[in-house]
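Every protein chain except one is present and positioned as in the full complex.
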Amino acid sequence: MREQSTLRGRLRHIIFDYDTLPAKAFDLALIVAISCSVLVVMLDSVGPLHTLYGPLFLRLEWFFTFLFSIEYLLRIYTAKSAARYMRSFFGIIDVLSIFPTWLSLFIPGTQYLLVIRFFRVLRIFRLLKLMQYVKEANFVRDSIAASARKIFVFLFFVFVLASIVGGLMYMIEGEENGFRSIPEGIYWAIVTVTTVGYGDISPQTTIGRVLAALLMITGYSVIAVPTGIVTSEMSALRRSRGKEVYCPNCPSAVHSDDSRFCRYCGTRLQKPEEG
Amino acid sequence: MREQSTLRGRLRHIIFDYDTLPAKAFDLALIVAISCSVLVVMLDSVGPLHTLYGPLFLRLEWFFTFLFSIEYLLRIYTAKSAARYMRSFFGIIDVLSIFPTWLSLFIPGTQYLLVIRFFRVLRIFRLLKLMQYVKEANFVRDSIAASARKIFVFLFFVFVLASIVGGLMYMIEGEENGFRSIPEGIYWAIVTVTTVGYGDISPQTTIGRVLAALLMITGYSVIAVPTGIVTSEMSALRRSRGKEVYCPNCPSAVHSDDSRFCRYCGTRLQKPEEG
Amino acid sequence: MREQSTLRGRLRHIIFDYDTLPAKAFDLALIVAISCSVLVVMLDSVGPLHTLYGPLFLRLEWFFTFLFSIEYLLRIYTAKSAARYMRSFFGIIDVLSIFPTWLSLFIPGTQYLLVIRFFRVLRIFRLLKLMQYVKEANFVRDSIAASARKIFVFLFFVFVLASIVGGLMYMIEGEENGFRSIPEGIYWAIVTVTTVGYGDISPQTTIGRVLAALLMITGYSVIAVPTGIVTSEMSALRRSRGKEVYCPNCPSAVHSDDSRFCRYCGTRLQKPEEG
Partner (left out) sequence: MREQSTLRGRLRHIIFDYDTLPAKAFDLALIVAISCSVLVVMLDSVGPLHTLYGPLFLRLEWFFTFLFSIEYLLRIYTAKSAARYMRSFFGIIDVLSIFPTWLSLFIPGTQYLLVIRFFRVLRIFRLLKLMQYVKEANFVRDSIAASARKIFVFLFFVFVLASIVGGLMYMIEGEENGFRSIPEGIYWAIVTVTTVGYGDISPQTTIGRVLAALLMITGYSVIAVPTGIVTSEMSALRRSRGKEVYCPNCPSAVHSDDSRFCRYCGTRLQKPEEG
C-alpha cells in the first residue's frame, strides 16, 4: 500500500494515480493544458492566423513548455523509480514534447521539430482513465493483441499482392498514364486495395482497368478476413470473461459457472454470490 | 389504461398512439405531409426550379407551416403532460421545424433558418412504428448502445491517430502539395483513414505517400474493430433474448423455452414465470 | 413425378431441369449464348468497334434474338402451366430480352431499348445451378432475407442522416463550392457516408470539412451495423442447420443431436445414422 505521509508520496499519488479527487483534478488540468498546447500548434500552422497572432502563439508555446517542463521534473522527482519512468513510453513522450522548444533556443526552430512536438497529443489517452473507460480500452486492446499475428499474416498478403499488382500496372499503364515507377504503382495499388481511391492516379488502358477492377473486388471482399479474425477473437474473449468459479484446491483453475466439480481435482465447487 | 370518453382523450389517442386505424391514418398523413414539405424545401433549393416555381414553393411552405403549427398546438392540448411533451426531443423538433417560417415574417428568411427547418425530416422515423419495425429498430439501437463505450474508445484512438498523422503530413508535404495547415492535414487524414479518399488533397512526396499508405492500411484493417464489437454485442443480445428453462435433475442442461421435457433425463420441466 | 414418355415431357425436362446430361447441356448452351449476346451489346457500345463491325454486330444481335425467341416459344409450349411461366420473373425477363430487337423493326431502335435488352444477363444466374452452388446461394439468400428488416431500418437511418447532412452542407458550403442544391448535397452525403468519395464535390469551408469529417467517421463505423446483423444471422442459421433428430410422435419437432428425449412428449429419440 502507498505511504502518503511525506510530501513526495502525496505528490506521487496526485501525479501518477487517478482514483482520488486531487489526482483526478491534476489529470484533468493536464489534459486541458495538452489540448490547448496542441491547439496552439494547430492554429499557428494556419497561414492567416500565424501572420495575425504569431507572437502570441510563440508566447503560449513557451508558457506550455515551461508548464510541461515543471511537470516532467516533478514526475522524475516523485516517481518510485525515476529511471524506469524516464525509460517508459510516456516518459519519453513527455521529454520529447518539451525538448524541441528548448532546442529552438540554440538552433532556430525548424518545422521538423514540430513533428516531435506533436506527439504530445498521445498524453490525451489518459482521458480514457479519467472517464473510466479503462475496461473497454483493455477489451479492445486485448482482442487486437489476440488477433495481431493473424492480422499480420493478412496484411503481409495484402502488401505482397499490392507489390505485384503495382509492378504489373507500371508495365501495363506506363508513365504516360501516371504510373511513373513501380513504387508509384504500389502506392496506387494500396490506395485501390484499401478502397480509398484518391483518383490522383487511375488506369486508362482497358487491360489496366480490368486488373484494377479485380484488385478492387479483392480488396472489397478480403476486408472480411481481418473483420472475421477480430470478431471471432472478441466473441471468444467475451465468453471467457463470463461468470467464473474458482476451485479451493487449484487456485489457478477457472471454471465456467455451470460447473459443480473442479475439472482438475474433482472437488465440489461453491457457486459465486450473484452481484 | 387510457380513458377515451372525452374528445381530448380521443384526440390524444389518435395523435400519440399508432395501434388503431384512425391513429395509423393520422401518422401516415403526417408522414406524407412531412415528406412533401421536405420535398418542397429540396426543390426550392434547385436554382432553375426556384426561378420557375419560387412563389408556389413559398405558398406551399406556408401551407405546411400552418399544418404543422396546428398539429403542434393539438399535441400541447392533448398531451398527458404538455410540459413534458414540449421538453421532449420530438417536441423540440416540432417547434423548431415551424419556428423559422414564422420568424421569417419579422426577419427576412436567411438560408441559415433552413438548417433548422430541415430537421423536420427526423419525424419520418415514426414510419418505422407504422411499419411495425419497432422491434428491429430497438434491436439495432440496443446493440449500438451496448457497444457505444467500446466504439467511443475506438473512435478516440482513430481521432488521435488522424491528428498525429495530419500533423506529420503538414510537415512532410507542406503547403506546396495542398497541406496548407495542420487542421487541413487532419481533415485529409480522416478522409484517408475512413477510406473515403476524395483526392482533393493527396500526397506527392515519396515519404508522404509511404505514410499515407500506412494510414490507409491501418484504416482498412481497424474497421474490423467496431465491426467486431457490434457483431459480438449483437450475438450476445440474440442469445440473451432466448428465455431459458432449467431441469431439476440435470443442472447443466439448458433448454429453449419451448421445451416441455428435459432432453437428457425426460423429466417434465417447469415454465419460468414471464418477467 | 415427371412423365417423360411424350416429346413435350422430354423437352420440358431438358429445358426446365438441370439434373441430367441433356438438361445440363441445354443450360450450358443457353448461358454461352446469353454471354455472347451480352458481349455483342457491350462491344457494339465501344465507338471504334461499332464503326468497324457495326453491321456484323447487328446481324449477330438478330441471330441471338431468333435463338431466344425460339427458346421462349419452346418454354411456353413445354411449361406445365404456360401462364404461370409467362408471369414468372424469368418469364418476363425472357420476353423483355427479345422484345426490343423485334420492336426496332417498327420503331427505329433507340438506346433506351438497350436498357431492357441488358437485363438478359440475369439469366446467367442459372450458372449457379449448373455449378451446384444452389446450397450456398440459398444460404446467402436466406441470411440476407433474415436480416432484411434490420438492414432496412439501418439504411433508413443512413438515408435520413444523409438528407439532413446534405441539407446542412448546402447551406454551409453553398453553390460557390459545388453544392448547387440540396439534392446535390444529399448525393454528396451518400457518396461520403458510404466511403466512396468521388471528390467531384468536396467541402472547402472549415465548418463544412468538420461536418464532412464527422459524417465520414459515422459512415466508417456504422458499417459495423449491417455487418453485425448479417453475421449474427448467419451464425444462427449455421447452428440451426446442424445435425438434427426427429421425434417419431411429433413429426414437426426438431431436436439438436445431443437430445435423448423429445422435448415435447418425452419419447426416447433414435440417433440419426452418421453420413
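Per-chain numbering from 1; labels A, B and C assigned in written order.
The definition used in the following text is that contacts are C-beta pairs under 8 Å (C-beta built on N, C-alpha and C of every residue); 3 or more make two chains touch, one makes a residue touch a chain.
None of the values given here were measured: they were computed from a predicted structure.
Trainee: Going by the contact rule already stated, which one of C:Ala83, C:Val140 or C:Ile207 would touch the omitted chain in the full complex?
Mentor: C:Val140
Trainee: For the full complex, which residue in C:Asp27, C:Glu173 or C:Glu233 touches the chain that was left out?
Mentor: Here the residue in touch with the unshown chain is C:Glu233.
Trainee: Can you tell me which of C:Ile14, C:Leu30 or C:Ile190 touches the chain that was removed from the display?
Mentor: Only one of C:Ile14, C:Leu30 or C:Ile190 touches the chain omitted from view, namely C:Ile190.
Trainee: In the full complex, which bits of chain C touch the chain not displayed? Write them out.
Mentor: Within chain C, the residues touching the omitted chain are 38, 41-42, 45-47, 111-112, 114-115, 118-119, 121-122, 124-125, 127-128, 133, 136-137, 139-140, 143-144, 147, 151, 154-155, 158-159, 183-184, 186-187, 190-191, 193-200, 219, 223, 226-227, 229-231, 233-235, 238, 258, 260.
Trainee: Could you list which residues of chain A touch the chain missing from the display?
Mentor: 149-150, 152-154, 156-157, 160, 163-164, 167-168, 170-171, 174-175, 180-183, 186, 192, 195-199, 202, 206, 209, 212-213, 216-217, 219-221, 223-225, 227-229, 231-232, 235-236, 255-256, 258-266, 268
Trainee: I need the residue numbers on chain B that touch the omitted chain, in ascending order.
Mentor: Missing-chain contacts on chain B: residues 195-199, 227, 231, 250-253, 263-264.
Keep this in mind: only the chains that are shown with their structure count from here on.
Trainee: Same or different for chain A and chain B, when you check if over half of the residue numbers at their contact belong to both copies?
Mentor: Under half shared, hence different.
Trainee: Quick one: chain A and chain B, Cα centre-to-centre, how many Å?
Mentor: Taking the average C-alpha coordinate of chain A and of chain B, the gap between them is 29 Å.
Trainee: Where the centres are mean C-alpha positions, what is the separation of chain A from chain C, in Å?
Mentor: 41
Trainee: Using the touch rule from the top of the page, what residues of chain A touch 2 or more other chains?
Mentor: Residues 195-199, 227, 231.
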